[in-house]
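The following block contains the structure, expressed as structure tokens.
The complex appears here minus one protein chain, its other protein chains still in place.
Our next item is chain A:
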Amino acid sequence: LDYQHVQVPFEITLWIMLASLAKIGFHLYNKLPSVVPESCLLIFVGLIMGGIIYGLNDRSPPVMDSDIFFLYLLPPIVLDAGYFMPSRPFFENIGTILLYAVVGTIWNVFGIGFSLYGICQVKAFRLQDVSLLHNLLFGSLIAAVDPVAVLAVFEEIHVNEKLHILVFGESLLNDAVTVVLYKLFRSFCEMPTIKSMDVFAGVGKFFVVGLGGVLVGLAFGMTAAFTTRFTKDIRVIEPLFVFLYSYLSYLTAEMFHLSGIVAIIACAMGMKRYVEANISLKSHTTVKYFMKMWSSVSDTLIFIFLGVSTIGENHEWNWPYICFTVIFCLVWRALGVLVLTFFVNRLHVNTITGKDQFIIAYGGLRGAICFSLVFLLPDFHRKKLFIAATTVVILFTVFIQGMTIRPLVDLLAVKRKRESAPTVGEQIHIRFLDHLLAGIEDISGHWGQYYWKDKLEYFNSKYLQKILLREYDQPKSSIVLLYEKLERKHAIELAEAGQLGHAPSHPSLLNDNRTILRDKKLEDALNPDVLENIQEILARNLYRIRRTGPAYNRHTLPGETEHVEHTKEILILRHRSL
């Protein structure tokens, strides 16, 4: 038995296998994911595993190595998020997102840091040796909202596109701020004295980290696009370039102490358009599937490891500190969201409602990033306290907030509902008006950002496309591409059926030879059974307005949602009527 020889890859594969089997297990029970978010279940599995290992070996189970997390587990998730991020709503709301990410995070960090320092001053808690700097350091790592946890929970609740993009974008971009503040405070801890010059240097560093990350990402993205221009004859390795370049951008950014997450997002968003035009359709599908697969595995592993690492002797339980940490996290986030939203609503007409604010505040989940950062702290004697506090905060946010957010959202929505169910006529007319408004809004265009978007489009068509695209022709929007694909498919179907006439492909559109007596129909319409049937039909089949669904979903590919099916149907119908 040569276990030593294969130990490392064997154990890794076993963990991944465990993660995947756990995932299958959850989806076997249909009811479970709707009550308990998947992330909770995964942590639970991790806790069990950790307990087993602890019991067997009688020592603490392997703590998740921060390096493994930051170098191997986090990049696939962020890449997946960046690649499938719908760029239009993201850039529409970029101002708000940046405001929440930067100002909000700074607010949270200082708020939590200072208030915890205040708590430490209370003699009864025996916490006097935790200095202000330590508290600020702790604040910087605990304040950041975590994209992994947010993604996991927000999939369960269906919020509108704008809200989704706000919280999601914020959780991705606050990495830059977190990195800077964390490193800043850590270096301050080691320095004997702190001059104001150092503080200014810190502020400057923030801009460097953020913008540097974007530049690095874009550079790699453009290079990737350029490379794919020449891959016509070796289609098989095309998907590899996408992943290699993105990962390289992440590593390069980390090497220069810039924000890796921002870099990888910039890389993905930058190269997506050109790469998709250059690589073959099959490679494209491969890229999408692999990305989803890797990010799913990473996601699962992170949560399981979180559970495993919780068990053990790494904690110092000082309950007052821990409780106040949790409370302050909630309070400061809520305050931050309120204040910032007040400013945002003054500037934009597109107001963020109270319900939205609640979701943003309550949806500020902490996750594995905080956990890893706390393990990276230098060893000082209060480190275990911080570890314990971080663990409790993460568990609290993921479990309690994760599980209750859905019922609370439903509760808030129910309060606005009318007393009587809308009549059929109302439903139809309301949907009609919604479509009408969506159309008018599209015609009237999106203010402000349109100027920059036009400029970018101009730059794009004049220079970038010539360099980066293999076949330079008129840029086609995804709608047109979809339309062309449908046309081709339709033509092939017709040819195969041997008909050149206008043959309807859906039997339901065929006009049967049934004679329908109008009087009889009216009588039937009065029947309550028919009414219920109608309501059900409408609820299931009315096309959704463009903006009411989440555009990004962890578990399904973009082309497979029902929204796209509807889009295809609409296009087919319009074409027939032309």
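Some observations on this one:
The rule is simple: contacts are C-beta pairs under 8 Å (C-beta built on N, C-alpha and C of every residue); 3 or more make two chains touch, one makes a residue touch a chain; residues count from 1.
Note that in this section contacts and distances are computed from a predicted model.
Per UniProt, the protein behind the absent chain is "CHP1 protein"; the candidates were "Proteasome subunit beta", "Sterol regulatory element-binding protein cleavage-activating protein", "CHP1 protein" or "ER membrane protein complex subunit 2". Only one of A:D129, A:D410 or A:E569 touches the absent chain when the whole complex is considered: A:E569. Mapped onto chain A, the interface with the missing chain covers residues 348-350, 418, 423-426, 428-447, 450-451, 454, 477-480, 483, 506, 508-509, 511-512, 514, 516, 518, 521-522, 524-526, 530-531, 533-534, 537-538, 541-543, 546, 566-567, 569-574, 577.
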